[in-house]
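Below is one structure; the comments refer to it alone.
A protein chain is absent from this complex, but the other protein chains hold their places.
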Amino acid sequence: MTEQEISAAMAQAINEVREKNPMAPSITNTVTQDFVANAQLAVGGSAAMLYLADECESIAKIAPAFYINMGTAMPFYEETLPKAAQALQANQTPWVLDPVGIGLSSLRTDILKQFKEFKPTIIRGNASEIIALAKLWGLIEDTGGQVRGVDSTEKVSSAKAAAIELAKFTGGAVAVSGEEDFVTDGKEEILCAGGSVLFTKITGSGCALGGVMAIYLTVASPFIAALTATTMFNLAGIKAAATVEAPASFKLNFLDNLYKLTADEAANNFRVVGSFEKLFDGMFKEV
Amino acid sequence: MTEQEISAAMAQAINEVREKNPMAPSITNTVTQDFVANAQLAVGGSAAMLYLADECESIAKIAPAFYINMGTAMPFYEETLPKAAQALQANQTPWVLDPVGIGLSSLRTDILKQFKEFKPTIIRGNASEIIALAKLWGLIEDTGGQVRGVDSTEKVSSAKAAAIELAKFTGGAVAVSGEEDFVTDGKEEILCAGGSVLFTKITGSGCALGGVMAIYLTVASPFIAALTATTMFNLAGIKAAATVEAPASFKLNFLDNLYKLTADEAANNFRVVGSFEKLFDGMFKEV
Partner (left out) sequence: MTEQEISAAMAQAINEVREKNPMAPSITNTVTQDFVANAQLAVGGSAAMLYLADECESIAKIAPAFYINMGTAMPFYEETLPKAAQALQANQTPWVLDPVGIGLSSLRTDILKQFKEFKPTIIRGNASEIIALAKLWGLIEDTGGQVRGVDSTEKVSSAKAAAIELAKFTGGAVAVSGEEDFVTDGKEEILCAGGSVLFTKITGSGCALGGVMAIYLTVASPFIAALTATTMFNLAGIKAAATVEAPASFKLNFLDNLYKLTADEAANNFRVVGSFEKLFDGMFKEV
């Protein structure tokens, strides 16, 4: 895709979501559900969180997109998550996976192994999580290393190969979040800068990003959905950090800016790897 | 009731809650618990959320009012919800039901069918939910139609007959929330306008409204409790929307205004059906 094509596709996704108010239901962690739902609503989507296996199964069949974040796994997730993922694939419902907490328990490992077969349309995680998932699925060599709970111990750049292999395997997109964000569909590779260090001082921005990717996935390709959500978050973060300097104010301003950002602003602030032009101070850089 | 009687009863409810700090425990969805609790506290009440069947059963016996919101049903709700509702009725504890997610699964349908016998004191929902519940309980004819997850596909006015039938059946009150809000006890019918479109850009205002109705239900009749909570929300929403224009700021300002509203302001801003007088710009209209 040319830069112009990407830009146009992003603008269309942003506007279409605001017109159609599409719902992307979630199975997501209890800590950040409020933030995820409010971020989904702020960009123009609609939210619903579910736990029951049969509800997730039946909604997975009719929803235009779905979000699974493994955050705070509960005992009944053993039944709910595989059933939901199976229904998603069987009905070709696109879905976003956030493998947060990968490696914490045998239940998570078992479920994530099963997810290989159900091929999530977008995988979003921090560098450690993306590397761990690529290893779990046998797509890159397992050379050890570890994940610290929900925080990454790796730089985004170190997960580049893992992300590309995952995207090639699923045929969808992978987004690695961190100080910069790497988005790829296995062919296109974009490294987005921007955001704010204050994102690390509030809980749930990664979860909310995954939820918003699911919203854009209702109207766009996996790659454009992942890139659009990432760009919206980075820009809204830059704007928020420009006016406030503490975390609670930042979260409020970030959500407000997510709601107020225009399609033009967002669509003209991304960067294809290989070329280089600063469109927004500190916003993009080459891979 | 005359307009003056309603006004006086509303003012008394608002003041009495602020003096007594009554607690209305809840079984409510995990997405919006923080918002529900903070709204209950903002009007002067106290909050407690519970999941265990025996805890809900024992609290249902001694609480002055209770709130059941079916939002994010978990497997153990199969035991918790019927036991709680049974204890509420057996002890004549008034309670508010929000049948959100009606029709999503057989578990919800089974539980909501059982609730017919336990007669919730106030039922609050959007138009689609109120119509679906009236159909499920055989109070109006089932002519098809559907609910889209947590969003209404129907206008408030289309749920008027369903609301009145439900209220007549329970002997309590029913509130249909939407662009306008319809409140009835089967005899009185009030249509409240006001609020703000920004309520649709934040998650949980309907849940919070139900929780606040339960707080007022500790000191007032079902009809007055439903009307007072609805009016407080509409006024606080109008005030918030007058100073901010994005969702996160709106939510914050809304909660602050809920806390600051005087009994006089709220009690003088409702409208009995049949008469017409604008007390607050755009606030009320005839049914």
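To keep things simple, chains are lettered A and B as they appear, and every chain counts its residues starting from 1.
The rule is short, and it goes like this: contacts are C-beta pairs under 8 Å (C-beta built on N, C-alpha and C of every residue); 3 or more make two chains touch, one makes a residue touch a chain.
Note that the structure is predicted; figures quoted are calculated from it, not measured.
Touching the chain that is not shown, out of B:54, B:142 or B:264: B:54 (per the contact rule at the top).
Here one chain is not drawn; of B:12, B:38, B:89 or B:268, the residue touching it is B:38. Within the complete assembly, residues 23, 25, 30, 33-34, 37-38, 41-42, 46-52, 54-55, 58-59, 74, 76, 251-257, 259-260 of chain B touch the chain that is not shown.
Although one chain is not displayed, chain A still touches it through residues 29-32, 34-35, 71-75, 101, 104-108, 148-151, 200-204, 245-249, 251-252.
The rule we apply is simple: only the chains that are shown with their structure count from here on.
With centres set at the average Cα position, the gap from chain A to chain B is 34 Å.
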